[in-house]
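Dumping the structure here so I can ask a few things about it.
Left out: one protein chain. Kept in place: all the others.
Labels run A and B following the written order; every chain starts at residue 1.
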Amino acid sequence: MRYLPLTETDRQAMLAAIGVQDTDALFRDVPQAARRDAPVDLPHHASEMEVEARFVAMAGKNLSAGCAPFFLGAGAYRHHVPATVDALIQRGEFLTSYTPYQPEVAQGTLQYLFEFQTQVALITGMEVANASMYDCATACAEAAAMAARITKRKKVILSGDLHPHYRSVTASTLQFTDIEVEALDPDPLGMEDLIGRVNGGVACVIVQNPSFFGRLKDLKALADECHAEGALLVVAVAEPVSLGLIASPGEMGADIVVAEGQAIGNALNFGGPGLGLFATRDKYLRQMPGRLVGQTADVDGRRGWVLTLSTREQHIRREKATSNICTNSGLCALAFSIHMTLLGEEGFTKLARLNHAKAVQLAEALAKVKGVKILSQSFFNEFAITLPKPAAEVVEALAKKGILAGVPASRFYPSYPELAEVLLVTATETNSEADIAAFAKALSEVL
Amino acid sequence: MTESISGNRGMVIEEPLIFEQNTPGQCGVDYPAVPDVIDRLGGLERKSAIGLPGLAEPTVVRHYTRLSQKNVGIDSSFYPLGSCTMKHNPRLNEKLARLPGLADLHPFQPESTVQGALELIDTCAHWLKILTGMPAIAMSPAAGAHGEFCGLMTIRAAHDAKGQTQRTRMLVPESAHGTNPASAAACGFTVDPIPATPRGRVDLAALKAKLGDDVAGLMLTNPNTCGLFEDEILEIAEAVHGAGGYFYCDGANYNAIVGRVRIADLGVDCMHINLHKTFSTPHGGGGPGAGPTVLSAALAAYAPLPYVVHDDKGFRLVEHAADAGDNRPVGRIKGYHGQFGVFVRALAYMMSMGADGLRQASTDAVLNANYLLAQLSKDLTASFEGPCMHEALFDDRFLKDTGVSTLDFAKAMIDEGYHPMTMYFPLVVHGALLMEPTETESKATLDQFIATMIGLAQKAKAGEVESFKAAPIYTPRRRLDETTAARTPILRWKP
Partner (left out) sequence: MSKTYFTEEHEWISVDGDIGTVGITDYAQHALGDIVFAELPSIGAAATKGKEIAVVESVKAASDVYSPVTGEVTGSNSAVADQPGLINESPEENGWFFKIRLSNAADLDGLMDRAAYDAFLKGLE
């Protein structure tokens, strides 16, 4: 057991120093009824080779995204992550370090989080951002709770264009509070009237841009209406690369922005861990959940960074904390930040333009397939199409042909028959013209 | 110490922010040309610059490498943080998590194309159920606090299902970690604190006095935050159940008992497990973690969506309440299917250690902590009589009249090459010093640590206050001003 340094000689010497006969004596407070006298009924220890073989076998039963033309999105996006990112995050001082509670030995972590907070504020067009949350779905729930605290109102409206996971996590998380969550029906055609629903009882409205169905919207009118009624506008962004090309939620008047940061710097990882981005205006700072890194000076007057405003958090405020969150998504935030640093203004905006161009090419190719209709006039890198058959069946058929064709809306909304034929498709910089052609060809064969 | 010309101190470099190294137009990534298309942005194209700095790849590598050199990690240092379980993070876990067949999978691919991934989640769940002896598990919580929240939600749902909606009071020991009352409040419970006895355990009589038909349950950390096993746990469970409540166990300290105690036999109804503590997944500077929560038969039906089921047709995900059969999921608490990348790492560790290794790990963890307790009790003040479990609690009585505080003592430890132990927690003793060595430390490391700690204690008692107040002196930054940081928050760079 290669992870255990103690030898039998060590153990005996230590037991003698402690003054007990054997290690069982150290467990004397455990009630007899709950003691295990032998190892549990699971396999015994295994070598690296054996464990590797087991995992390679499990991995072999999956069709990985890189092995097929791949067009899935719906909140998780596949981008090319530069090799530098993974090499740097595996440095032991990043990988195996703890939360930076001792700032003198954690200036590395604190500086990169300060840079991360700045990058998030810049791309979202907001004034301040925190050091990350678990994912966009839980960040949405936190934003709703924050809006309720600020406005002292009890009602939260969730747009029908919000990712269904963000909707259900927000509703589930707040179900035992006095906050009322009203989730509007899914809105693939962008028909809902949010402005008409805003009134003096509403704490916030939560929308997504680009929407879950890919549609782009100008949120300025909604923002103005919210502010006129004293409500907050929360904007969710599932594809952070879109912020390289689309007007930012901050510019459009958002009060809180939440986003899923996974797509930058992090692999798909079958959906987890994610990276929740959270940004707001300075005036709401004290109500913002999560960790914050602030700049200061040390006793020699040198610039440095520390965790700050901790008195909002659970370890101090306990049941009156802004949130119960403790762990954040540290290493994923580092990966995001390194990737963003490599990209810079030039690279980030170019990456976004490249994504949009690929999506336009995909839309043109699919529009030529008989029976396919593109649902949104405007989009970033993801859009919804309707098919003449249930989308889930089509996706299965295409998977058998070795094409990972997109995500059927029915996966999320099985009880909405009008969505059965809706398919979400995405193109990123990782898609080639050959991929697009293969998809269009296979689709026409299957329909 | 004379300043160098550059301001650098040997290999410790004064590294500016990325924003201060901006070369406009520079980029660390090459892309092919953007195809010429007519855009479909609906006029919503960004009009203003974002303000991101441009750096070339070598500059970026140097930047982050230099930042890393100002951190310590388990790889480089002994990190005896109480209740954090800073054990070795195996690189095998990292290698396996990066297999394309595991890392390059989209959560919404057709299930037929991800059977291996679903098998992995199911296998990880299976190991955790067998280890704890519990019949069910919710895999989706993203961290310990999230797992607490999940467990409490099932408790609330179970009571509501029986019409017991008056049960809104949650009993929480005073020594509990702050996430406990915060999670309880998030579930709509009021928090009622239970005091500790002079022996550092929950006061059973006080607990019994607080029971009533408005009590939803008890949140108990076991082993508790003082590093002690709650030896009256069976009586505690019986009392809580007898009053109609449920028993939530905070599993942050599970490392002490993994292979040696059957959680189910302690009367526990739900317990979260910190995979980034007990099961070696890396702390990553603050995350990501995972907090899968085991559940008793009484609470199993309320586990959140989604979960993996396995039948003769293979593995599939239950993602909607309508497909949950007799189950009554409390809803969904996390996007997608849980912290899959963390499951890969945890399962690799579990399989490497095996049932025998995991048992030996808890044994060695407890042995190491008791060794520290025995060897340090003369020069430091142990708060409670031993034996302890996997962590040893001391308080600042040994520093009385020295003018040296727990904080000063911790800063002096940094100069000695150690990450300080947990300070000022739990709150039930004054100036707490909570040390958890874990099982992945050698006796040689512990002996060196013990000698250093004894030396520091003796130095403090000998009246050498100044050196403690000045510490640390060997770090890139010293005693940062947290007051100014909070009074005048600067939370981002501005041009």
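Everything below uses one rule, namely that a residue touches a chain if its C-beta (ideal position, glycine included) is under 8 Å from a C-beta of that chain, and two chains touch if they have at least 3 such contacts.
Just so it is clear, the structure is predicted and the values come from calculations on it, not from any experiment.
Colleague: Taking the entire complex into account, which one of A:T7, A:N199, A:T311 or A:Q377 touches the absent chain?
Modeller: Missing-chain contact among the listed residues: A:T311.
Colleague: Determine which one of A:R28, A:H44, A:K220 or A:R286 touches the chain that has been left out.
Modeller: Going through A:R28, A:H44, A:K220 or A:R286 one by one, A:R286 is the residue touching the chain not shown.
Colleague: List the residues of chain B that touch the chain left out of this view.
Modeller: Answer for chain B: residues 424, 482-483, 486-487 touch the chain left out.
Colleague: What residues on chain A make contact with the chain left out of this view?
Modeller: 286, 310-311, 316-317, 320
Everything below uses one rule, namely that only the chains that are shown with their structure count from here on.
Colleague: Centre to centre, by mean C-alpha position, how many angstrom separate chain A and chain B?
Modeller: 20
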